[in-house]
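With one protein chain held back, the other chains of the complex are shown just where they sit.
We call the chains A, B and C, going by the order they appear; numbering starts again at 1 in every chain.
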Amino acid sequence: MAKFQDLKTAVAENLHDGDTVAFEGFTHLIPHAAAHEAIRQGRRDLTLIRMTPDVVYDQMIGMGMAKKLVFSYAGNPGVGLLRRLRDAVENGWPNRPEVEEHSHAAMANAYGAGAAGLPCAIFRGYLGAGLEAVNANIKRVACPFTGEMLAAVPSVRPDVSFVHAQKADRKGNVLVEGIIGIQKEAVLAAKRAVVTVEEIVDDFDDVHANACILPRWTITAVCEVPGGAHPSYAHGYYERDNKSYLEWDKVAADRETFKAWMKEHVLDAKPEDFADRVAHLRSVA
Amino acid sequence: MAKFQDLKTAVAENLHDGDTVAFEGFTHLIPHAAAHEAIRQGRRDLTLIRMTPDVVYDQMIGMGMAKKLVFSYAGNPGVGLLRRLRDAVENGWPNRPEVEEHSHAAMANAYGAGAAGLPCAIFRGYLGAGLEAVNANIKRVACPFTGEMLAAVPSVRPDVSFVHAQKADRKGNVLVEGIIGIQKEAVLAAKRAVVTVEEIVDDFDDVHANACILPRWTITAVCEVPGGAHPSYAHGYYERDNKSYLEWDKVAADRETFKAWMKEHVLDAKPEDFADRVAHLRSVA
Amino acid sequence: MSELGFTPNEMMTIAAARALKNDDVCFVGIGAPSAACNVARLTHAPDITLIYESGTIGTAPDVLPLSIGDGELCDTAVTTVSVPEMFRYWLQGGRVTIGFLGAAQLDRFGNINTTVIGDYDAPKTRLPGGGGAPEIASSSGEVYITMKQSKRGMVDKIDFFTSFGHGNGGSDRQDLGITTKGPTLLITDLAIWRPDQETKEFTVVSMHPGVTRDDVQETCGWPVKFAEMVEQTPAPSDEELTTLRDLQARTKAAHEGSGRGKNQFGSQRDG
Partner (left out) sequence: MSELGFTPNEMMTIAAARALKNDDVCFVGIGAPSAACNVARLTHAPDITLIYESGTIGTAPDVLPLSIGDGELCDTAVTTVSVPEMFRYWLQGGRVTIGFLGAAQLDRFGNINTTVIGDYDAPKTRLPGGGGAPEIASSSGEVYITMKQSKRGMVDKIDFFTSFGHGNGGSDRQDLGITTKGPTLLITDLAIWRPDQETKEFTVVSMHPGVTRDDVQETCGWPVKFAEMVEQTPAPSDEELTTLRDLQARTKAAHEGSGRGKNQFGSQRDG
């Protein structure tokens, strides 16, 4: 049952060294504030799951928090490569995380299977693709009716998932709108789920009957963190900060620049700082 | 690409003798008008797929149109048994259709697999249940990671699906709201899809971003048939006609009463009659 | 109305309501389970989550629905999802704490038949079938069963295993690889039953006011086991009775008012 907490407490209570954790949000609603809090708390030996690791995992990898990465697209969206991830995988700095790489279809199905309580997902995938030879978690299952060999991957079952959403109501139910991505699956697949939200409203009475709502009893903690998705965006609240994504390409290019940036913008910062970061990106809508 | 047609033409063009057909709608939005048109056109040897056959299939079965039934709950919701289905299965009147019986979980997964282009669905189901022994289309597949024996069923791939929805826009996109049931899957799993709607509106600009909308290129024909779900209901338009469901229990109890009722209310009627049947059930909302 | 001031049906519904907790997530059938769940919500369990298999999650209907897919369920729900999502993410996903089932035939181990009377391929009576029951029975944390007692319903051997309870008892359930508890409670119009810890046979642990052991045995098709200590079910409180009767009166008025007929088969589980 959802507890309303400050982000520091919610991260401390729900994320532990050695956990398997997903910070999800597909381009939209990426939970940066939660990730920064995890960085400040210095968690280690994490298995980081995320379809599109992008900047948020580049930062955690660069800080040496990742024991293993599970992902399907490790790029800086619209910009290029992830330089901290590259430095870790190519040069072992600051450590060399184990890599479990999938396709988007596989990850999406694996989250769905996790939410559905299944041990694995089957799909028509990886035909002729090289990942099957380098990832032992890609297997084949024969359809018992047609004999077709389908791809199988284990379900994703994080110890804890972090997502960002637009709204919670006073009971702790959570509303995600727009590009809903993999949010619902990430929450339902996890043992624990922490949700940061833009705001808390009285109720969802005016929301569409079939909107994506996560009932309060699927969530462990709700934290009000306006701007908490920055430099990603929250539809209806503020736009994507593309300049920050471009800037990251330069910050992450050099280890010392990276460390200095992390000290200033993460280690010495706090969740409340996110509101200021999106002030100039707030849309009229 | 959706064509706007009258119901008679749409049924004639899309439903043929021997077809595998789904008339779907889970309690809500059951496409009665389309089924009545199929009855008037006298289609035969149909494989009728439907999670909850209820009154709409009781009528088609009683008229001798069913070669085979695929279902998961054959009752008159809130009332009791289906007397025409019983007469067919127990006594072979007017014929004895083949029965392929599943659970709701299996049918829902099978429709989902059909929509997803898969040959089968796997799920955790039928544990200890008797259907596995009497339905050859229930098999077991071992999870290649845990060894757990999961249930497998073939996907549902109808030749044609009929559904009822609240609205189409002028381009032929279709909106389903409220209890959306299995509508999207029924349409996407089928080779052809015919949709009856309460009304045609200019656009869906005021509809929620994540509402259940079927793009026009997933639909073969759209037919405006106000009241076309009666005695089922269309959320926002009219309420469920529970009296009719109760009345059906008496109508279907006797073969001659049934035939007389079908002549008066179906064979001698037309799609336009549905609007009158819901006039007293229209809600203020 | 008996001289006790309440009917056996009312006692059954209220006893079932009492078994539900404020933080339960309950997969609700129609008829008695629906009334019980809503009485619980309107009395001691205001925050209980009621799920109907039509996809409505967290409903709070003002009147009882007549089918599992009435519009009122959607109007008052926290959210309404598709049927595949309901069965995949919510039931199979392990989110349901209590699955509520009715039965046409029930045996002493909580196995249920709602499929056929007689042989499956040439049935004497073709019943509606399982609907959601096979997986409600295996995926819900626990299963509660409500039914009126009768020798036709509570039988020595059921004709078909629509849903699995405890099989032939003992560890049958876990031997099949089912990790949920299965039937943990049977509430009839006469008594409250719980499975024996070892044998898993349903055992009477409480009888409703005015009910005798003979009453229970005469309406049950197997030799009834009684617990060492059989309690008496507390009679419905004024609040419980008033809540149930008000709910039923509102339901009747609403359904008559909208041209709907009264549901005379309310205890029939609906899919």
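Here is the rule we go by: a contact is a pair of C-beta atoms (placed from the backbone, for glycine too) under 8 Å apart; a residue touches a chain by one contact, two chains touch by 3 or more.
All of these numbers come straight from a predicted model, not from anything done at the bench.
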For the full complex, contacts between the hidden chain and the displayed ones involve A, B
Considering the whole complex, which of A:108, A:141, A:160 or A:174 touches the chain not shown?
A:108
Who touches the missing chain here, B:134, B:149, B:188 or B:275?
B:188
Which of B:14, B:72, B:103 or B:173 contacts the chain that the document leaves out:
B:173
Write the list of subunit B residues that the hidden chain touches.
1, 112, 115-118, 173, 184-185, 188, 204, 209-213, 215, 217-218
Interface with the unshown chain - residue positions in subunit A:
26-28, 51-52, 71-75, 77-82, 85-86, 89-90, 101, 103-105, 108-109, 111-112, 123-131, 134, 148-149, 178-182, 184-185, 212, 233, 235, 239-243, 245-247, 280-281
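The rule we apply is simple: only the chains that are shown with their structure count from here on.
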The chain pair with the larger count of contacting C-beta pairs, comparing B-C against A-C, is B-C
Just give me the whole-number Å value for how far the CA centre of subunit A lies from that of subunit C.
40
Among all residues of subunit B, which ones touch two or more of the remaining chains?
123-124, 148, 178, 180, 212, 235
Subunit C residues counted as touching two or more neighbouring chains:
74, 80-81, 88, 92, 139
